[in-house]
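The complex appears here minus one protein chain, its other protein chains still in place.
When the chains are written out, they are named A and B in that same order, and each has its own residue count from 1.
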Amino acid sequence: MNTENMWLAVRAGVCRIVAVLCVASFYFPTLSGTSISPLPEGHVPPGKTLMVIQPHHDDHTWQYGFGGLIAKMTEAGYKGVYVRVSNDEKDGGMQNGWGANDISNYEDTLDATKNLGLGEVISLNWRNDHMSSIPHIELRDQIILLIRKHRPDVVMSYHPWGNYDRNPDHRKVSWAVGSAVWLAGFANVRRDHAKLGLEPYQVPHKYYSHRSDYGRGYHPNIFVELSEDDVARKAKSYRLHKIRVSAGAGKRTRELLDAKGLKIPALDGLSDEQAHERLQEMLMVWISKQRGQENGVPYAEVFYYMDEWHGVPGLSDYIQANVVER
Amino acid sequence: MVSSAKVRLVGRVIALLNASDNGFRLLILCVVVCLNAAAQPLPVGDIPAGNRLMIVQAHHDDHTWQWGFGALAARMTDEGYEGIFVRVSNDEKDGDDGDAHNDMVNLRECKAAVAHIGIDTVISLNWRNDYMDPTPLQELQAQLILLIRKHRPDVLMAYDPWGHYDRNPDHRKVSQAVAEAYWMAGYGNVHREHLKLGLKPWRVPHLYYTQRSDYGKGHEPNVAVGHDLSHVRRKADGMIAHRNIYHQPGTARAIRGALREQGLEVPDLAGLSDRDAIDQIEKWYMYWSSERYGRENGLDYAEVFYQRREWDHIPGLSEHIQNNAISR
Partner (left out) sequence: MIFRAIIALMLLAALPAVAELPVVDISPGHTKTFLVIHPHHDDHSWVSGQAGLVTKLVDAGWTGYYVRVSNDEKDGPHGYPHDDMVNLFEAREATENLGIKDVISLNWRNDYMDPTPHNEIRAQLILLIRKYRPDLVTSYHPWGHYDRNPDHRKVAKAIGEGVWLAGFANVHPEHRKLGLKPHRVPYKFYSQRFDYGKGYEPNVVVELSESNIRRKARSFWVHRNVRLRGSTGRRMRQLLKDQGLAIPELDGLTDIEAHARMQEWSMYDAARKVGGEHGIEYGEIYAHLGEWHPWPGLRDHIDSNAVDK
């Protein structure tokens, strides 16, 4: 076979294979995963301090972030602060009252964030699930103060436009964070901070996430690869919030399944509390694995990432097009 | 309209096909098939098991518009559901007869209109129409939590809180309150005083959101629900029962005037009075949207929604159950 014929034969063969895969992905959409192409990979940026700002005690770690990324960053030497904006009074049983929920959720947060390598928890204690009457400016300015004080290289929060509509605290806090990470860099905003020795500070790296089984609102633009250890720490941190592992929730899930004549064999023989714990762990690993699969790695988390050039439109492109090494 | 760039691209593809061997032609065929496959229909949803549905919307006529819920509600009430419509505003701005009169007439017509789709209870919260920004969201949310715990609906329908129907401030306010209330009504720690009224926490198992979907992104439907011609008819009847605002010859006159300025006319409307023309246009919208969504989803008639089901409150649980649950 001469070279030309060989090339034609190879080309015909490749075309047929690609054609089969195209048709297969039409009939088996899971082959292509939930996103059509993998995201660019994100790496731990240079820096020393990270700040995670969320309304609730357990929002640092849930299926959609940030536990794995936090574990990676603290492994790489970052020191971290967790800011819990609400008082979590509504998250827990009714028998001991709201104050008790606040205290026990706060204590669990200390353990859970320590497991991820975070050194400090700051609680702003705004009223949980009652935040729409809170003056936005006041919350925003508290966050500006914290940013100027701690000067984090990285801030993580829920995406301000994430369609996680049901939880009013998330929307309120993420609006405030979205504005604060930018306004903290302007000397004219809260000029009184200068009297406390707090200079303006622009946060270079922002990672936003949201619950992405909730429709549109944001699109992630990077994935971060996680190790098995990162995922294990993430799952453990979630479980350290005792309210997330409750007999009541396990019982309710089993009852609903029972009503439909179904059961999950992996939960057979377990108590309701153990069943809920096992389910939560499976779900935590499941989503990290799914995101990994979509991006060609074993485990991953995905984020909407804004880098240090993002503040000025077009600057990123300009640098990419023109920069050289010195 | 097809742009010249598209035409040039297609021309290049044809030239390529002419010059190619069969393997390459097969590849091009499959790429094209896949591109077409990108516009796949939505999964078709069934009517969930239950007894009671609740529609919560800002205005008297929001139970039935092009984008829902009329036909879905009609189908559910046919299958035994009892229905409640909650009108959050007082509709004072909607009509020509002055604020108080508009409120009264619109409420009366609302009761007649929802009867077409099988709903027999209307509750009006009477917040100020088109002036809801100062309405405390917390207070509205609390009212809705109370209603949810009292009526314990199996299905809740509302506008998507993130739906880009930006112009109508009431929709945005009310849908935010509904989204929060639907979830928080299930928590014992929220408004614990309701227990003293004998109202226990209640998590609504099924939620349907819609939005006006010619308004850009914001909402992505995930289910199509089919219905038949009788449901479309009842939906259209439900809409035009709002005579105070829809039976307005001025609207037909404005549309005809704007068309005339562009040298156009719609033959269907020729010879009709402005009153009859507007009825024709309103009915046409209803049929148009149901037919269009039906066509896109392989059904005769359909409405599309963003639906959340009883497992969807825990991320991944739905999928886990689908993959792992077995029959007892």
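Convention: contacts are C-beta pairs under 8 Å (C-beta built on N, C-alpha and C of every residue); 3 or more make two chains touch, one makes a residue touch a chain.
Keep in mind that this is a model prediction, so the values were computed, not measured.
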Quick one: say which of B:Thr64, B:Ser89 or B:Asn102 touches the chain that got left out.
B:Asn102
Omitted-chain contact residue, chosen from B:His151, B:Arg212, B:His231 or B:His320
B:Arg212
Looking at A:Tyr82, A:Tyr218 or A:Tyr299, which makes contact with the chain not pictured?
A:Tyr218
Please identify which residue in A:Val52, A:Val81, A:Ile147 or A:Leu183 touches the non-displayed chain.
A:Leu183
Residues from subunit B at the interface with the omitted partner, ascending
1-6, 9-10, 13-14, 17-18, 28-29, 32-33, 35-36, 38-39, 65-67, 92-96, 99, 102, 130-131, 133-134, 162, 164, 166-169, 212, 214, 216-218, 251, 255, 258-260, 263-268, 281, 284-285, 288-289
If the missing chain were put back, which residues of subunit A would it touch?
135-137, 140, 160-161, 175, 178-179, 181-183, 186-189, 216-219, 221, 304, 308-310, 312-319, 321-326
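FYI, only the chains that are shown with their structure count from here on.
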Of all residues in subunit B, which touch subunit A in the complex?
21-24, 26-27, 29-31, 33-34, 37, 136-138, 141, 160-162, 175-176, 179-180, 182-184, 187-190, 192, 217-220, 222, 306, 310-312, 314-317, 319-321, 324-328
Touching residues (chain side subunit A, partner subunit B) in the complex
8, 11-13, 15-16, 18-20, 22-23, 25-26, 62-64, 89-94, 98, 101, 129-130, 132-133, 161, 163, 165-168, 211, 213, 215-217, 253, 256-258, 261-266, 279, 282-283, 286-287
